[in-house]
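Apart from one protein chain that is not included, each protein chain of the complex appears where it belongs.
Let's turn to chain A:
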Amino acid sequence: MKYELQPTLPPPANTIGVIGWARKHLFNGPLNSIATLFLAWLAFTLLTPLFDWAFFSADWAGTTREDCTSGGACWVFVGQRIEQFLYGFYPREETWRLDLSFFLMLALILWLAIPKIPAKGIAAVLTLVVFPVVAFFLLTGGAFGLEAVDTHQWGGLSLTLVLAVVGMVASLPLGILLALGRRSEMPIVKSLSVVYIEVWRGVPLITVLFMASVMLPLFFPEGMSFDKLLRALIGITLFQTAYMAEVVRGGLQAIPKGQYEAADSLGLGYWQKMILIILPQALKMMIPGVVNTFIALFKDTSLVLIIGLFDLLAIVQAATNDPKWIGYATEGYVFVALVFWIFCFSMSRYSQYLEKRLQTGHGNRA
């Protein structure tokens, strides 16, 4: 008989480590085991040829389609056209202007997005007010010794970004105004806002773009003409404003009534109340929603190809019809998909992260 305390036994070998994990997560029960094996087999048979096509037997180097001999993906096509895919028909010696605007924007967005960097207010003003002006002069040129570049030369990923960013920056203030209008106590203001929001949210973006490209020229006097890009931008902004207004309204509704009453009891007027008390709190809460609508807008910019603008998708689509590269449509689409996916996925991850950070722990999800 041993009376002294014995060391604890290790847990059974099949409940810890890799085996334990697999038993718990993959093979708990006969049905689950069958499902696991079947799915593993399915994934294996589907993914191996895919990986083989995309990586192992793909052609990476070369200049013409004759260099694509191995039967896998022909990335030479994308490699040869990459400049056009990124910059469109922008003059090659001027593309540094696009790069510069892009990196300026990237820096500002990182400034805004990373919580540890201080002075968000300055960053917001720079992004929403200063940057658009700078980028406008950089991109269009015609001043400060920069060569003017006509908008029909714009294209590719840079055009996609221009459409999305302009749509966003223009729709944010308009959306805030509309959301305030929708919650206003003035009946005419309120009903006008509701009608605007519901009408634009009710129709597909394509019809809005059609409208902007066919009807807009009819709306203004003979001499006034808009170029194609501007018309698309107007359409996108009108459309996006309605969605933005709903996001802002959600943020405004999330502010407790006590905040409104406290502002009233301090004797603040409407605009003081909104600008000093309500909007700063609401804007913070609605950042995830804003990011989500931005993702939707970013994906939707691809529709401009229907009215004849050459955004990233349209320019790749045009390149796949080039007789020199016919038959490589899949490679082109995969490239576009990858670009869009990287942008959208990282933004959606950021919005999820923000949601978690802003969550103060009242939900019923454990």
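The rule is simple: contacts are C-beta pairs under 8 Å (C-beta built on N, C-alpha and C of every residue); 3 or more make two chains touch, one makes a residue touch a chain; residues count from 1.
Definition applied: contacts and distances are computed from a predicted model.
The unshown chain of the complex is recorded in UniProt as "Amino acid ABC transporter membrane protein 1, PAAT family", chosen from "Amino acid ABC transporter membrane protein 1, PAAT family", "Glycine--tRNA ligase alpha subunit", "HEAT repeat domain-containing protein" or "Na+/H+ antiporter subunit D". Of the options A:T64, A:T207 or A:Q253, the residue whose C-beta touches the omitted chain is A:T207. The missing chain, though absent from the display, is touched by one residue of A:L174, A:V189 or A:I255; that residue is A:V189.
The residue from A:I19, A:I306 or A:L358 that touches the chain not shown here is A:I306. Although one chain is not displayed, its contacts with chain A can still be listed: residues 25-26, 28, 32, 35-36, 39-40, 43, 185-189, 192, 198-199, 201-207, 210-211, 214-215, 217-222, 264, 267-269, 272, 295, 299-300, 302-303, 305-306, 313, 317, 320, 329-330, 333, 336-337, 340-341, 344-345, 348, 364-366.
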